[in-house]
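A single protein chain has been removed from this complex, and every other one stays in its place.
Chain IDs A and B follow the sequence of writing; residue 1 opens each chain.
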Amino acid sequence: MSTETRPAETTERTLPPVDTAPLRRRRRQAAWVQAACVAVTLFMALPIVLIGLSAISSRAALAEFPKPFLPSEYSFDTLLAFFEATGTVPALGNSVLAGIYTVFWSLVVGAPAGYALARHAFRGKDAYQVFILLVRALPIVVLSVPLATMFLRLDVYDTVFAVTLVHTTLALPTTVLITASIFVSVPTDLEEAAQVFGCTRWQAARKVVVPLALPGLAASSIFTFVLSWNEILGATVVTLGHRTLPAQVLTALDEASTAYRFAGGFALILPALVFIAVMRRYLVNMWGTTLR
Amino acid sequence: MPATGLDRRAFLRAAGLGALALSASACTGFATTGNGGMIFLSTQFRPVDEAEAFRSLLARTVSGVSYVTIEDGPFAGQVRSQIDAGSTQIGLLGGLHGDLAPLADGYLEDVTDVLAALGDRGWPAEYLELAKAGTDRSWYIPWANASYVLAAHADALQHLPSGVDANALTYDDFLDWAIAARRANGNRPMLGLPAGPEGLLHRFTQGYLLPSFTGGQITTFRSREAATAWEYLRELWANCSPTSTTYDFMQEPLETGEVGMAWDHVVRLVDAPERDPRNWRMLPSPRGPHGLGYMAVVAGLAIPKDSTDPDLARRTIDELSKPHTQVGLLRSNSFFPAVAAEIPQDLPPAIKLEADAVKRQQEAADSILSLPPVGLGTREGEVSKVFQDTFRSIVLDRADIRTTLDGQASVLQGILDDLKVPCWAPDPAAERCEVM
Partner (left out) sequence: MRLRSPWLLLLPSIVLMLALFGWPLVQGVLSAFTDDGGFTFAHWERLFGDPYFLRALRNTLLLIVIVVPVQVVLAVGMALLMQARPRFASGHFYLWCVPLAISELAAGLVWLSIFDNRGYLNSLLVSLGLSENGVQWLNYENTTTMLLTVVIAELWRATSLVFVIVVAGVQMIPREYDEAAQVFGATFWQRLRHVTLPLLGPSLQVALILRTILALQAFAVAQALTGRDFPLLVGETYEWYVVLQNPAVASAVALVVLVISLGTAVLYLRTVRQPEGVR
């Protein structure tokens, strides 16, 4: 599976007839891999293409049956209506703010906890993990009224800050567990070596562990951002006039007319596509490098 | 070491960003309400296009009011938690009777004097009674009303049994029509009913089918006639598209042609005839042995306790209840006027069709008006659930009608026993409402 040359090709003593079987096997394998990749990609991408096409179909084209793959008539009215609606642009800003704050704070609060889980064996470790999962295990809807009341009392109701707090807490389980699973794979020898060479513990963590754990940190940031980006209920109950994008336009999506549903669904997917395109670099940044 | 310098810079940059995030997150974010005026929180007109249509009507009517929508679920919770915490941030509330009535226990301002100050604008007495939510004070001002009618495409209309007047259907005609349409359509049903999770089919059983068959809604719940009605619905359902359990808004399957005839809320039918109104008709609901049962949906405007701007809220209520604004609402959002208003002739075709059907329905000699539950407060949802669960058991799961009705009747009685409220139309207003 690796690109390293095979032992059969490098160990040569006499010159036997060239055995092409491994090469052929490898080609066949590569073809299978390629085919499997294309199949998975089709499964993942096709629905998005379809909703994209639906979003730019005219109402008449949406009502056709059987539907052709490419709509018979295009219309950008519904999609534009979303961007022109009251509050969409500020809501987009709020969503971006909330997303970035949430990523930042969940890493600040969650990554040290993940590091502690990975590096220390202590009593109560499992208990802590279960405790941190509590927040995702309970359907958040039953917390909506107490949460709103609390933010109202603290006078931070209807702010991006309140949304950030809720989202950060919701993102903690993913951040803590994912970073822990990554930190555990960063060899302690490297960290100790750095300490031997005069780094403090904190420096060793920062200069050795964090760069090595970057893909994991990126993965958890992606989860966090996406969670914040798509979360509706929490954002709806703690805001009123400073809403995030989903709370502003997505709440009523399932009761909007078909054309608006697709346009709204697609409009919300677009920025997320960009975000993943940016973050992808960090996810795979170790690919093919031989850091060890 | 150059590497360290780079790292330090990167670290400082990260720290700087963090500090920025910290300071910025203290601010509130961007206002999404448009003009940042008094907040008018409403459960109505939530989809973006409807909200925008209403916002433009509102902007023409009164200035300094921001229309913010919220789903009916979180609505009550939001209002309650704000008022309980002593920091109301809302100026005015809008919602259906069922959204507002549960808040009458201390979360709404008494608007009896507001109503008196507005003078007589021709609100129907039933609506004003509803707005009292079972007390002797008024808690909201009726804002608009809506009803439920039948919509049919020409494709389905052609299968109407001969000699039947589409504007005066009986439930038997309706069933015959559905059967004929199914047969003519290669045995695929042409009728659709809104039995999806957000669909309003329970209003069909509660306000149309049962009153038409039994003359009552609650008292006759387990009567012999009610059993006949449910048996009828089973038969009707057999001629109804099985995907009906996913339909929330009938205008969509109607528009795409999945079904050719349907019963639903007027607002949820209005888009169907939009593209080609000449091929569509809107019909009054059918009638049964006791008459034509129909239900009125009332939306109201209420002032929350400690409103941010009670004066502006009152002025907004005044403006929104003027006849020409009410007609404007009919044009923009197809909600019918709650006050006496001349319906103009130049309405959009779909709304004109509906206005005719609603008028025929209301003015039929044998019409029986049903109201949504009165005075049930937060328990109203549970009454709807009784009708939904009965439907699911009898029609979808084919449970025995008698045992289901008896079982659900005791659930219903349990709720009524807890509340000790009088019955509402069409049931006789006895001292305490009881299932016979």
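FYI, a contact is a pair of C-beta atoms (placed from the backbone, for glycine too) under 8 Å apart; a residue touches a chain by one contact, two chains touch by 3 or more.
Owing to the predicted nature of the structure, the values given are computational and were not obtained by experimental measurement.
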{"item": "Residue among B:76, B:193 or B:209 that touches the chain left out of view", "value": "B:76"}
{"item": "Hidden-chain contact residue, picked from the options B:60, B:188, B:224 or B:432", "value": "B:188"}
{"item": "Residue, one of B:117, B:154, B:340 or B:396, that touches the chain absent here", "value": "B:396"}
{"item": "Residue of A:80, A:141 or A:196 touching the missing chain in the full complex", "value": "A:141"}
{"item": "Absent chain, residues of subunit B that touch it", "value": "71-74, 76, 102, 186, 188, 195-197, 199, 241-243, 245-246, 248, 256-258, 378-379, 381-382, 385, 389, 392-393, 396"}
{"item": "Residue ranges of subunit A at the interface with the undisplayed chain", "value": "1-4, 7, 29-30, 33-34, 36-37, 40-41, 43-45, 47-48, 50-51, 54, 65-69, 108-110, 112-113, 115-117, 119-120, 122, 126, 128-139, 141-147, 150, 165-166, 168-169, 172-174, 176-178, 180-182, 184-188, 212, 215-216, 218-219, 222-223, 226, 229-230, 232, 246, 250, 253-254, 261-262, 265-266, 268-269, 272-273, 275-277, 280, 283-284, 286-288, 290, 292"}
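Simple rule for what comes next: only the chains that are shown with their structure count from here on.
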{"item": "CA centroid of subunit A to CA centroid of subunit B, Å", "value": "38"}
{"item": "Contact set on subunit B toward subunit A in their complex", "value": "7, 11, 17-18, 21, 24-34, 36, 39, 41, 46-49, 51-52, 55, 66, 68-71, 74, 77-78, 80-82, 84-85, 87, 89-90, 198, 248-249, 251-252, 255-258, 271, 275"}
{"item": "In the complex with subunit B, residue positions of subunit A that touch it", "value": "59-60, 62-63, 65, 81-82, 85-87, 90-91, 93-94, 97-98, 100-101, 104-105, 108, 144-145, 148-149, 152-153, 155, 157-161, 163-164, 206-207, 233, 236-237, 240-243, 248-249, 251-258, 260, 264"}
